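Then we have subunit A:
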Amino acid sequence: MGEIGPLLSQLFHTGRDWAAGHGVPPLGAQILMMAVQVGIIILSISLVPMVLVYAERKVAGFMQGRLGPMEVGPFGILQTLADGIKLIFKEDVIPRGADRWVHIVAPIVACAPAFVCFAPVPFGKGMTLVDLDTSVLFIFAVSGISVIGILMGGWGSGNKFSMLGGLRGAAQAVSYEIPRVLSVVPLLMFYGTQSLRGIAVAQQARWLGVLPKWFIFYPVIGQISFVIFLICSVAETNRTPFDIAEAESELVAGFHTEFGGIKFALFFLAEYAYVFLASAMAVALFFGGGDGVILPGGLIPSWIWFLGKTFMIVFMFLWFRWTFPRMRVDQLMSFCWKFLLPWSFVNIALTGAWILWRAHS
Partner candidate 1 sequence: MAETSWIVTHAYLIPLLPLGSAVIIFFFGRWLPTKGAWLGILAIAASFVMSVDILMRVMDGSLTVPFEMSWPWFSAGIYPFEWGVLLDGPSIVMLLVVTTVSFLVQVYSLGYMHDAPRFKRFYAYLSLFTFSMLGLVLANNYLQFFVGWEVMGACSYFLISFEFERDAAGAAGNKAFLTTRLGDLGFYGGLLTIFFVVGTFNFGQIQAHLHDGTVSPHMAYIIALLVFCGSVGKSAQVPLHVWLPDAMEGPTPVSALIHAATMVAAGVYLVARTYPFFAVAPDALNVVAWVGTTTALFAATIALTANDIKKVLAYSTISQLGYMILALGVGGYAAGLFHLTTHAAFKALLFLGAGSVIHAVHTNDMWKMGSLSKQMMTTTVTFFCGFLALSGFPFTSGYFSKEMILGTAYGTGHYAIFAIGCFTAFLTALYMTRAFSLTFLGEPRERDRFAHAHESPWSMTIPLMVLAVLSIVLGYLMHSGGWVEKLFAVPHAPELVESHAATLIAVGSSLFGLLLGALLYLGNLEIVAKLAQVFSPIYNLLVHKYYIDEIYWALFVRPTMALAKALDWFDFNVVDSIFVDGFGWITRLASKIDSWLDDHVVDGAVDGSGYVVTELGALARKAQNGFVQNYLLVITLGFVFLVLWKIF
Partner candidate 2 sequence: MINLPSIIFYTFSVLAIGMAIVVVTSRNVFHSAMALTGTLGVVAGFFALLGADFLAASQVLIYVGGIMIIMLFVVMLSQQPFDALQRQTNTQWLYGILFAAAVAASLIRSFRDVYRGVAAVATDTVPTSAPIGRLLLGDMLVPFEAVSLVLLAALVGAVVFGQDRKAAK
């Protein structure tokens, strides 16, 4: 296997030229090829949750001394597929007291931004769909829209538990959004760009020719940033230990109590897409993106590196879920506002000092 980025790019160019050569207007051809690219991304991102759900169940099983799903396919590998099919074919129920349109639109609003967010993610060399200059800000901004989806889900269900869950979830997501953004600020200061690709590329260097110059390896600032980013990402996706918003044992199931079938699947999809997105961002921001460690000679292409590292982070998410107990809602908030926020400010100040020091020495 080699780098597939240039290959894909070549392919799209060829495709566009072919379409233009067959009577399609240039604008149309452009839009067509964009649609193809977007389609590829959406398709692959849609597949990711299936993998993740399987991984989650397996990891949970192993952590609890069980085997996990074993029935469907070898090692239960087709389990999620079966689940997906089941969900799709379920009856679409809209509760009587629900706000009909809001109820229908909510899962879409929650899910769609998750896909949009993948546009500027640098999966490998030449594999960035849109290399936005403001891609970090873009991802934060667009992923913020999903919170609206959560609120809509809570409101549109016509169920007070759902509404409470929605409120809690939204409050949590909005609160943790702040330290999350601030934890990335040191990187932006450090590399002087907001482009995910730019940041990832800037980290492809070595200290003493050995240790990768990934941001995580910068003493103190790198680690603080990463820890805050990781914690906030966990909280953003409403996962344990920050899953009070959808705590099954307390709020039925939070904002998506009244959702079933394909709509539930969309919420589910969104959650796992965000887990994957957060992991991918972490890799691009802190782990040098597609930068290889052991075999720098390009034996293993960058996108494999990227995905490999991403799945390592994803594993951390799963690991957290089955390790930590759930936090109370007030603990959750004070942890965010009184611990993470001040430390992210401290980290920004430290980074500023670092940059000043670097500029003067």
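Candidate entries met the following condition: all candidates are chains of the complex that A comes from, given by their letters.
Throughout what follows, a residue touches a chain if its C-beta (ideal position, glycine included) is under 8 Å from a C-beta of that chain, and two chains touch if they have at least 3 such contacts; residues count from 1.
Bear in mind the structure is a predicted one, so any value in this text is a computation, not a measurement.
Colleague: Only one of 1 or 2 touches subunit A in this complex; which?
Modeller: 2
Colleague: In their complex, what parts of subunit A are in touch with candidate 2?
Modeller: 27, 99, 101-102, 105, 132-134, 137-138, 140-142, 144-145, 147-148, 151-152, 154-155, 163, 166-167, 170-171, 174, 177, 181, 192, 194
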